[in-house]
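Encoded as structure tokens, here's the structure I'll be asking about.
For this depiction, one protein chain was excluded, whereas all remaining protein chains were kept in their positions.
Moving on, here comes chain A:
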Amino acid sequence: MLHIKPILSSLMRSKSSPILLLLQIILSVAIVANASFIINERLSLMQRESGYAEEQILTFSVYNFDPSIDNMKQNQVDQQILRSLPNVIDASYSNMLPLSDSGWMDRYVDGPDEDTAKSTPGFAFYLGNEHLLNVMGAKLIAGRNFSADEINTGLDDSGMLALVSQPLAKAFWGDESPLGKTMYQGTQTVTIIGVVDKLQGAWVDHENFEYSVIQNIDFGGSSSNKSYMVRALPEHIKGLEETIRKAFHAENPNRVLDNFQTVAELRDRSYSNHRLMATVLSIMVVLLLLITALGLTGMVMFNIQRRTKQIGTRRALGARKRDIIQYFMVENYLICIVGGVIGGMLALVLGQQLMSLYSLPMVPVIYPILSVIGLLVVTTLAVIVPAAKAANISPALATRSV
């Protein structure tokens, strides 16, 4: 027995405050549903595995500004130096750094004729030598890595080989194995010799983020500005910067070493906007629930004061404490559920607006539903304290004052 009818008629008599409560709940549901959806979306973006040994890879850039430096030779010497340093597991040149927000993008086509050939989706285009895979800590799941004698130094060399990431292989060849396939870039051919389990690109928000290729070119000789990746155990990373600086400057002082960062740090920076958004929205949701709850408590308290006499009378006529508490709870739930339904619909409309304006994905229905449930819990907590206070009103109060 919930006695809905008397509660409804009492709500109808003093409309303004329940209407305000209703309005507040409608708005709260709409905001909380959309905010929690965005939060969840960002968190799942941030939780994607990169496939790299992030904590173990130190990256840095070198700029050789002495025009007399032979970049081709220097690149080889520098890599030898890096690999011979104590605690270094492996080191390699790379034309771009994973999750760094800057790099190369390219595509292959599957035939020599540009007009008829089918193009792969755009992919992150890593150029490196046989050490790169080991430095990255990426897992080869089919085929083989490059061997030392297969490494090219220029983009127009022959004998191009490539490792492709598994998601790219799936997207272009489906279930067929890409191993041994010949792809084209202009007139140049590339043979695919390996598939890597996971190999993310540089741009965390790009739709082709998981599509990557490593080609067998050590491009470090092509310009005076280049980046290297060094792998070492996390406990050794800290001291490594100083060691590398010393070793490089001892070899040739005419260069600037800069941007020492681990891939974990690069990742952190790349996702910082998402982390910011998720944090700000979470704070907003918590504050919103807090304000709604406090407002509700305040209003219920006032209602109880106003209805002290009625409550006393009811108690005198035989209502139990439970009945009084139940009265306030049911009143709250009625408003919450009506507000929740309207608010849920508003949330979907708002989601649609966001979707069309900012190309966000549509809010799934589960989010408004969860928001309503969350709100029911919060309002229960907000109402139960003043309602319990009301239940303690003595029946004698009803008869005392006239």
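Operating definition for what follows: a residue touches a chain if its C-beta (ideal position, glycine included) is under 8 Å from a C-beta of that chain, and two chains touch if they have at least 3 such contacts; residues count from 1.
The definition used in the following text is that contacts and distances are computed from a predicted model.
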Inset, instruction - From the list "RNA polymerase subunit sigma-24", "ABC macrolide family export system permease 2", "ATP-binding cassette domain-containing protein" or "Peptidase M23", give the UniProt name belonging to the chain omitted from this structure. - result: "ABC macrolide family export system permease 2"
Legend entry - Selected residue (touches chain absent from view) among A:Ala247, A:Leu354, A:Ile384 or A:Leu397: A:Leu354
Legend entry - Options A:Thr59, A:Asn75, A:Asn216 or A:Thr292, residue touching the unrepresented chain: A:Thr292
Legend entry - Residue among A:Ala171, A:Met277 or A:Ile369 that touches the chain left out of view: A:Met277
Inset, instruction - Check the options A:Ile7, A:Leu21, A:Leu127 or A:Leu348 and report the residue that touches the missing chain. - result: A:Leu21
Legend entry - Residues from chain A at the interface with the omitted partner, ascending: 16-17, 20-21, 23-24, 27-28, 30-31, 34-35, 38, 63, 65-67, 114, 154-156, 185-186, 188, 223-225, 254-256, 258, 269, 272-273, 275-277, 279-281, 284, 287-288, 291-292, 294-295, 298-299, 302, 305-306, 354, 357-358, 360
